[in-house]
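Structure below; questions to follow.
Missing here: one protein chain of the complex. Every other protein chain is in place.
For clarity, chains are labelled A, B and C in written order, and residue numbers in each chain start from 1.
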């Protein structure tokens, strides 16, 4: 069943909620402001009673798949269990009700938490300092590139290029470009790893940094990472670590030890802060000593047990967002780290790798495996083998939805045709992995026996497969002034 | 999709949760207790990791209909919107973390809340005092009957009978019987109201009380309530009000004014405390002056702004449960009353009556209406008119489930064959009522065109119609020792 | 008004559809003399003002930290996993009614079926019901079962049964002409012997002997048990009790000034038909899928009316759900761990208190689990002094028992960390 929009449920006659009255002697806005400064037409917000509102959102919620109810093997996204106690922690009034401009001595607990979280993250990734300010992974990438840029500038070195592998996530080249760099792509070799030859050929004194994730987006560990680091550093460039794949090796190895100079972490992946249907996340960035002077302001500093915010950092790249980061998410991540401990985090990564290899094994005869294993915390399969039946990765994805599973990431990374990228995480049971493998087998069998059924999937969801092409056409028509349907928003009927 | 039992998901090898260690020097239990005092086999509780546990319960939750997502027109149950702010109120640490044996001066806020709630309930139903102790409606009925019994005894009057109308809820006769009374049934007349003639014939000096609800379970106001009260009181009996139907007339009239001597209220109906899938509720009982000495201990008393619990009540019937009632539910009900105010409660009842009459009107041509309107806050229809097609009230109920509505109460009250008892409440929109009426029309049409479809309902739910007869047979077999399947519990496989 | 949905326009349209002029036309059955002008209640408030008022009431209560709470007496501070509230705050659970339509209520039904199994396992008896209001009414309901089952009119209460439970038992018994007697010797009229294990003071009773003497007299044995204790102590089924009852607050429910909590009851197969309240069982649909439904309804008020085994209708489902989540979170090992931590800390504390001048164990020969009675000269003063130091000290049981002057019961659980014990001892020294 679909649910009407709040705007469609709205009735003009519905009453406003009861709210406090001003209860003071004061003028009306119309007595104070010029006509021109006042709004002429009230905004057309919906008018719903509270019971209608709550039911509206409750019904919408039930139209979502989520890790709370479904296996959500979305590769590269590390959809692991979000501990419920973390929600309780973040909503403690002692955190939730703090104003960001309170005086330092009234927020010692908050600052201490940030300090401790920073130390813990330093320990996990092997760096000197961490800024907690960036709001997400992409924001962290860009923040790090700003620091790398500032570093080179501070040495009078005007480097203009950033190298990015062809298997990289789209945010990497985008962040580099937005940071003012020219993006140069580095090719992957046949084994799914970066081609050292190609890298060699692209490295030059113009190169400011190489952005890598390891294991890479194919779930494969870059075995030659130490050589890569040496090559990169030899040209004076820096090595940047996209931390989206950090879940693969906590306690097993560290980006800092591999030679990475800057590292972002997605707290909403590795450190269980919930993804919220698309954020908020948190994308702290860790750096080695060379980059420390360039960290965003303020940093959290501790002297004799007293914590303070340090705004006086002359070489800093400045602020990358308001205040001190997505503090509420930092609380959750800290709670996770405390509960897991060093032993727990290590076991988490080991289990994540184990689960990925186990699941890969279960489906290796059903889908194509373009690269040899073992994989790390995720693997990329291909639906290429179903091409003869006209079945695509997208069909497999939709058929999984019908079977009660969210779909893996599809068509990413771009280097694998019909990619199906599966990341089970450590918080899914063997029974769930087995059920997923059985569903894949069933779908592959159906691809052979009745491919149309797969094209028709999903059938058990509130809507069937949406026609995205037609939708794009309608948007074009609107933007070109050929249609009144704004597509990107509801529009009140003309009065 | 169905969900395995936690016991079925359990694996012997699963780890226990991390818990605090004792961290003190102390003996082991086995060193202190005799062998005989120790448990020999650990209980066979399931072993699930937290992620598995949370998903298990999340999936079960999604198998429920509830007022948060569905119209739930369950007659006599007043399934109205449960304000979300009330949940926040009840879980404030200042309430949730109070120990019942804290000293009075550390719980003044809690006692004041109880005091204020008592005053508010007195105002709504028109009585002198209210005890907040009973845990539910049935418990309140029994508590009131205990008081009525004590009252008569205190006057040396040994009355042995309680009169209960044939349309009464099953808890009424059960409560009377458990209170040691002999139950005598009073018949309803053809207009759905109590037959005064029959009442007359049953009244005698043996009668301790008449239990009534008004509007009665047919949703009809007992027009002759003042005559009834006079007749009952004339014989020295008391009049008891079953408050399940109080939502019909808050601010419109009051049981106390009608002549009722004792009144229970279901806070989980009229006062929006959530029903929890079957409780906890709260069933306060209000009484007129004659019964005040018999109230359960303790009562809450206020002198000069200081609140205390009064345990010294020599005529009291004693305690009806531990501590002071379902305090958490009292907080919720109080929050509701404060937010609604006198004006809001009155409008709530008016809207409840309006909605019931409106919905009755929409379906009066589709189902049989055994009694003339107007009704109060609910109405009882009958599926008797579908009998020629072999369709029963139960079929209508199941067909409604398939259409996204919970079912009305069926087969109650007993005086209407194939009863379908509909209580829309004031918190459902006209649009919802219209949709429900449309569903009824569709079902009635289907009864004529394809009755088998209705017998096969529900089809869109996790399970189809359950064979309750076979289930009962299996229980009998178990209880008679003819089967190993306990039916009423999961049983570990023999080791 | 906050939770209403109809606008005046809706109301007019609905009245018109009904075919009446005004609301009053729908209320004509109500005698005019009964019609009220208005409720004598203040006008409603906005949500913000409502919460401000409620919050300031809450602020007039004093909350003692869990780690410094040593008071029990039937309600205990314990670690409650966040999973419990995460489940019980799901509207699909908390805003559903009693599962009359099983196909649309499988969530509640399955959860309660699991609760029944958990309680049956814990007590080592055959079948448990879907919940009762609290421990006190559970004791009373069990006594009523025994009364009907044996046809006898006397209940013997052995030892220190929670005094409030005894009061409730009396209220239940009074109406039905049942005599409640304290003692340990059942007679020919005795329907049941009821004992609490550990008892109200925290002391262990000789459950097996009490059970055997009940049986010897043709009476039933009813054990009122602490569910967490059963991870260590012999469960009722092991020593042959017929019915087990108890209070489930410790299984994941907050103290909440005494409620809502949850009563549980389980029994031997032979007594199942006498059980009060709801029972959930398995049932199958035509496709053979397993589901759950309300079972043995023929015992209940809505079918049997005055002949029902009890009048209970609404029970404490959501609290039973909380208890299920708690027990499932713990598992057998977790529950044992929790029970042991309380046991050990209580024993460590008892030893330290006994070393303080003027303090002595009230019953030095009796064993206890995690609650224990000490004797001291000036009980009430000690408790007041601790309160001033921010400690919710022991329970002064003299209030209920004359013979226990100066007896204070202390409780320890996993929330009373060792430093909290130090603070308590320091405050008493």
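By our rule, contacts are C-beta pairs under 8 Å (C-beta built on N, C-alpha and C of every residue); 3 or more make two chains touch, one makes a residue touch a chain.
As the structure is a prediction and not an experimental result, all values here were calculated from the model.
Chemist: List the displayed chains that the omitted chain touches in the full complex.
Modeler: A, B, C
Chemist: So which of A:253, A:387 or A:453 would be touching the chain we can't see?
Modeler: Checking the options A:253, A:387 or A:453, the one contacting the hidden chain is A:253.
Chemist: Which of these touches the unseen chain: A:47, A:129 or A:202?
Modeler: A:47
Chemist: Write the list of subunit C residues that the hidden chain touches.
Modeler: On the subunit C side, contact with the omitted chain comes from 46-48, 51-52, 67, 79, 81-82, 86, 89, 91, 414-415, 417.
Chemist: If you put the missing chain back, which residues of subunit B would it touch?
Modeler: Interface residues of subunit B facing the absent chain: 11-15, 17-20, 49-52, 58, 83-85, 87-88.
Keep this in mind: only the chains that are shown with their structure count from here on.
Chemist: From the mean C-alpha coordinate of subunit A to that of subunit B, what's the distance rounded to whole Å?
Modeler: So the centroids are 47 Å from each other.
Chemist: When the centre of a chain is set as the mean of its C-alpha atoms, what distance in Å lies between subunit A and subunit C?
Modeler: Computed value for the inter-centroid distance: 45 Å.
Chemist: Give the residues of subunit C that touch two or more other chains, as numbers and ranges in rising order.
Modeler: 1-5, 10, 44-47, 81, 83, 85-86, 91
Chemist: Going through subunit B residue by residue, note those that touch at least 2 other chains and give them in order.
Modeler: If we look for residues of subunit B contacting two or more partner chains, we find 50, 54, 58, 62, 68-69, 81, 83, 339, 427-429.
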